[in-house]
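Structure provided below as C-alpha cells; questions to follow.
Complex shown without one protein chain; remaining protein chains in place.
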Amino acid sequence: MQSPLPIYPEQASNFAPHVDALLIFITGICLLFGAIITTAIVFCFFKYHRKEAGAVGIVTYEDPLVEVAWIVAPLILAMVMFAWGAIVYVDYRNAPRDTLDIYVVGKQWMWKAQQPNGLKEINELHVPVGRDIRLILASEDVIHDFFVPAFRVKMDVVPGHYNTMWFRPTKPGRYHFFCSQYCGTNHAVMGGWVTVMEPTDYAAWLSGVSGGEANPVAAGEKLFAEKSCVTCHLANGTGRAPSLNGLYGGQVLLADGSTVTADDAYIRESILQANAKIVARYQPLMPNYQGQLTEEQIFALIAYIKSLQSQPVPATGSGIAPVSEKK
Amino acid sequence: MRRGVLFNATFSEAKQEQGVHRTGELYGQFQTLDQQKESATFGMWIFLVTEVLFFGGMFLTYTINRHEYFTAFGIGSNTLDITLGTVNTIVLIMSSFTMAMAVWSAETGKKKLVPLFLILTLGLGCVFLGIKFVEYKQKFEHHLIPGRNFAITYRSSHPAPGDDPKEIALEKEEVEKAFASDPDANSHAQLYFSLYFAMTGLHALHMIVGAGLIVWLIKASLRGRFTPQYNTPVEIVGLYWHFVDIVWIYLFPLLYLIDRHR
Amino acid sequence: MNNTPPTPSYEPPRDHYLISAGGHIRSWLLTTDHKRIALLYLISVTVFFFIGGVFATMIRIHLLTPDGVLVTPETYNKLFTMHGVAMIFFFLIPSIPAVLGNFLIPMMIGAKDLAFPKINLLSWYIYLIGGSFVLYSFSTGGLDTGWTFYTPLSSIYSNSAVTPAVLGIFINGFSSILTGLNFIVTIHTMRAPGMTWFRLPLFVWSHYATSLVMILGTPVVAITLLLAGLERMFHLGFFNPAMGGDPILFQHLFWFYSHPAVYIMVLPAMGVVSEIIPTFARKPIFGYSFIAASSIAIAVIGFLVWAHHMFVTGESTYAALTFSFLSYLVAIPSAVKVFNWTATLYKGSISWDAPMLYALGFIGLFTIGGLTGLFLACLGLDIHIHDTYFVIAHFHYIMVGGAVMGYVGGLHYWWPKITGRLYPEALSHFAAIVLFLGFNLTFFPQFILGYLGMPRRYHSYPPEFQVLNVLSTAGASILALGYLLPMAYLSWSMRYGKVAGPNPWPATGLEWKTDSPPPTENFHVTPVVDWEPYDYRNRPDLGLAAGAPLAPAHSDD
Partner (left out) sequence: MPEHSEHVVSPKIYLSIFLALILGTGLTTWAAFRNFGPFNIVIALAIATAKATLVVLFFMHARYGERRTRLVIVCALFWLAIMLALTLSDYQTRQPRMSRLLSRAAHYAA
C-alpha cells in the first residue's frame, strides 16, 4: 500500500521506472544547484550584512574563466538530461512490432475503447499484463488526452489525426486514467479505470463478457459484404480491385511509382478517400466512403482487413508490391 | 579592453557631426531635429517588422494548407479573375512608383509636385480597392463566400447569361476532376477562400489606412509644408505604402497563380 | 536595523510631474508624460490583478474538497480561464514594462520622454479598449476555453463569449507592440551624452530584450487569435478538422508567441533584480556584460523552443527532439544571470531593505521555477507531467514567485522616486516574509500533486489528492494577505510616508540624480554620463565612503 502522502504514483508499466529514474536524476542535479545558490545567498546575506551606514562593498569584477565555467557546467548537465529524456521518448513514440491494438475514441465527455475482438467498453480499459499494448486514438470532436499516471504515459487525442501510444503493463491492478487535455465542461470527469489482468484472466474476460457485441472481424466481414466491397475485392485477385489478402503491414506499390506501408492510416484513407492513393495497375474505380461509415465501422473494416493478413496472397491481383519493386 | 572607447559615440554626439540643416517643429522630448527624424523613420521600420510577422502568420497557415490540399486550392485559384488580378498588381506598383516620386519631390523641394504625386497615389490606391470590390462582389455572386452557401460548383452549374460557355465547361471539368481525387474539395476550396478573404481583406484594410494617411499628407502638402528640410511624414507614409505593395507582390502569385497551367 | 545613511530631512520639490500639469482628471487622461502614463498603467494593471486574484481565490476555495465546494463545472472552467487571461494578458505582460519601464527608461538613459509620447498614451487607451472587450466577455457568459484557446474547442464547440475575448486580446496586442516599439526606438536614439550601450543600466537592457519579443511575437498571436475568431464568427476552417484545417497548426502559431511571451513576463523582473542587487550590496554588478548579453540571448533563443508545449500532441519525433534540445539551451542564459547575481553579493555591503528581500526572494523562487522547467523540457518526463499540476506549479513559481515578486520589489525600490515618499519599513519586511512563506505553501504541494498525476483544469479530483490541495488553499490565503499588505501600506505612504529625497538608498542610476518626484521634463539640465554603471567608487556625491580598492581579479584588466 502507499503511504498517505506518496511522492510518486504506483509504477505499473515498463515506462514507469524510466520516468521515475529521470525524475530522480534531474531532481538530484536541481537540488545540487538549488543548494549551492541558496547557501551562497544565505551565507552572504548574513556574512556581508552592512555594519556601518556609509560602507560600500569590495569590487569584484567578472572573471571570464568563471563565467565560462558556469556556462559550460550546466550546459553539459543539461545535455545529459536532454539525451536521457530523448531516449525514453523515442522509445515511447515508436511502438514495438506485434502489439495488441486497442482502438480508443474520445468524445465530449467519455472514452470508448474497442478490444481486438470487438468488445466495447466505456470509460474502462482492460489489458493483459506483460503484453505490449498499443492504443490507437481518435477523437470525434475536440482535443482530448489519454493519461494513465501509473503507466507514466499520455497522448493527445486530436480530431483529424490518428495518434498512437504504447506501453507494457507490468503489474495487475486497477489504475486511474484521466483526460488530460482540457476539452470543455466535464473535462474533469472524463476519466475511468484501466484494469491490468493476468493474460489468462484477460482471455477469460474477453470471451466471458462479450455477450451482445459482435466480434469486429465478424462485424467487418459483414460490412465488407453489405457495403459491397466484396464485389470488387475478390480474395483470389481476379476482381477489378486488388485482393486484400496479406495487405496489412505490407508495402503497396502506387501508380505514381512510390510505395507506402499499408498501416491503419493508409487503409483508412483507402476506404474514405479511395482516390487519394491509387494502387499501381488499377483504375481509380473505388467509390469514396467518406461520410458513409462511422469511426467504429471503419475500425471494424480495418480489423477485418487485418485478419486477412494470414490469408494466402494471390500471385497476381494483389496490391502488395513484389519484393523486387520495393525501394 | 576598455568598453568606453569603443562604444562612446552615442547618438547625440554623433549627430552633431552631420551637416544637414533641418527645420520644422521640434517636439519636446527630442534634443535635435535630426534625432527626431531618425526616431520617426526608425519607428516606422520597426512597425513594418511587426507587420511582416503579422502577415507571416497567415502565410504559414496558407503554406501548410496549400501543401495539403493542392487540388482544391488550384480550383479555388482558377476561379479568380486573372485579368483583374494582374491589372491590380500593375495599379499597385504604379502607385508605389508615384509614392516614391512624391517623396522625391519633397526631398528636392518641388513643392507643387508633392500634392500632385500624392493625389495620383491616392487615386491609384482607390482604383485598386475598387477593383478588389468588384472581385469580392463576383465571389459573392458565385457563392464563393465561405459559409453555409459556399459551393465551388455553383458557377459551373449555374452559368450566368454573359458567361463564356467554353470557360464554364472548362471549369466544370476541372472541378469534377478535383472532386474525383478529393471528395472534400468543397470544404478545402472553402479553406482556400477563407484564406483568400482573410489575406486580401487585411491587405485592403492596410490600404484603407494608408489612403487615410495620404489624404492627411495631401492636405499638409497643399499648404506647402514639405520641404527638403522637413519631409519625414511623406517619407514614413511612403515606407508604409511600399510595404503594403510588397505584401501584394506575394499575394498575387500565391493566390491567383496556383495551378494555372492546365 | 537598516544601515542606510541617516537621511537628512528633505523638503519635497516645489514643482514636479504629479502637480505641474495640474491635478485635473483631464490633465491625466490626456497626458503624454511617460511618468503619468506609467501611473495610469499602475492603476489599471492593479485592477486586473485584483480581478485575476479574486478568480484565483475562488479556484482555491473550490478545490478544498474532491467534489468542489463553490461552483458548477462550467463556472469553474470559466474561473481558471478568466484567471489566466486576466493575469497573463492584462496584468503580468504589461506590469513591469508599462509601469516601471515606462516610468524609468527615459530617466535611466537621460531623456526627457519616450520617443513617441502620444503613441505611448495611445497604447494605454488600446489596452483599456482591449480590456473592456475582455471584461465584457467575462460579464456576459464568461470564457471557458482555457487561456490557451485551443481549437476546435474555442472556435467551434465552446458556448461561452469567446469572440469578444479574442478580439480584446487581439486589440490589446497592439498596446504591447506599440510599447515595445517605443522602447526600442527610445533606447536607440534618445540616450544622453556619454550614455553608451555598455553604460546602460541592466534594467534597460532587459527591457530592450523584452521589447524585441513584444514586436516580433505579438503580431503572430494577434493574427492567430484573429483567425480563430473569424473561424468562430463565420464558420471558416483554418483550424477546424471538420473542414480540413489543422488544430495543431493553431498550437504552433499560438506558442510561437506565447512561449517567448513568458520571457516578456520574466525579463523585466530580471532587470529589476539587476538594479536592486548592486544598490543594496553597494558594489558593481558582477558580470555586467554577461548579464546584458544573456538578456538578448534569452530573447533570441526563446523564439526557438515553442513546441515544447506540444510534446504529446503528435508532433513529429524529430521536431520534439529539436525543441527539447533548444529548450535546454535557453536555460543557460538564465543560469548565467542567477550565478552573476549571487556572485554580486560576495563581499558586498548588504542591507536588509525590503527591495533586497524581494530581489533575493525572486532569485530563490525563480531558480526553483526555472529548474522545474528543466523537468518539463525533458522529453521522457514531460510525457508524464504535461498538463498536470506540475506545470501549474512550474509557471506560478516563475510568474508569481519570480515576476510578481520582482514587480512588487521594484515598486518598493522606486516608490520614493515615483511618489517622493518612503514606505513604512517594518511592515514592508513583514509583508515580504508573509509573501514568501505563503507562496511556497501554495505552490510547492502542487509539484507533488502533479507528479502524482492530478491533471490541471479539473473542477473535481480523486480523493487521494485532497491533502495537498488543502495545503495549497491554506497557502493561498496567506498569499492573499501578503499582497493586500503592500497594497495598503503603499497607498497609505503616498500621503503619510516619510519624504524620501532624491536618492534615499543611495543608488548610482541616472534616475536618482533628479528630484523625487521628478520634474515633468525629468532633469533640470540634460545629464552627461561619465561613469561606469553601478560604480560606487569615487562617488562623493552619494555621500558614501570612498570605497575599497579594486579586487585583484580586476587589476590586470
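Going by the order they are written in, the chains are A, B and C; count residues from 1 in each one.
The rule is short, and it goes like this: contacts are C-beta pairs under 8 Å (C-beta built on N, C-alpha and C of every residue); 3 or more make two chains touch, one makes a residue touch a chain.
Values in this document were obtained by computation on a predicted structure and should not be read as measured data.
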item: Among B:101, B:175 or B:189, residue touching the chain not depicted; value: B:101
item: Chain not shown: contacting residue from C:54, C:70, C:242 or C:329; value: C:242
item: Sites on chain B contacted by the missing partner chain, in the whole complex; value: 18, 20, 37-38, 41-42, 45-46, 48-49, 52-53, 56-57, 59-60, 63-64, 67-68, 82, 86, 89-90, 93-94, 96-97, 99-101, 104, 107-108, 182, 184, 187, 238-239, 242-243, 245-246, 249-250, 252-254, 256-257, 259-262
item: In chain C, positions touching the absent partner; value: 188, 216, 220, 241-246, 249, 252-253, 256, 303-304, 306-307, 314-319, 322-323
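Convention: only the chains that are shown with their structure count from here on.
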item: Separation of chain B from chain C, taking each centre as the mean of its C-alpha atoms, in whole Å; value: 36
item: Geometric centre distance via CA averages, chain B-chain A, whole Å; value: 45
item: Shared-contact residues (touching 2 or more other chains) in chain B; value: 184
item: Residues of chain C touching at least two other chains; value: 242, 246, 289
item: Contacting residues of chain C [partner chain A, same complex]; value: 3-6, 73-74, 77, 144, 146, 150, 152-153, 156-158, 241-242, 246-248, 281-284, 286-290, 311-314, 317, 320-321, 324-325, 328-329, 331-332, 335-336, 338-340, 342-343, 345-352, 360, 363-364, 367-368, 371-372, 374-375, 377-384, 386-388, 448, 451-453, 455-462, 467-468, 536-537, 543-545, 547-551, 553-554, 557
item: Touching residues on chain A, where the partner in the complex is chain C; value: 4-9, 15, 18-19, 22-23, 26-27, 29-30, 33-34, 37-38, 40-41, 44-45, 48-63, 66-67, 70-71, 74-75, 78-79, 81-82, 84-90, 92-94, 108, 141-143, 145, 147, 149-150, 152-156, 158-161, 163, 176, 178-189
item: Touching residues (chain side chain B, partner chain A) in the complex; value: 180-184
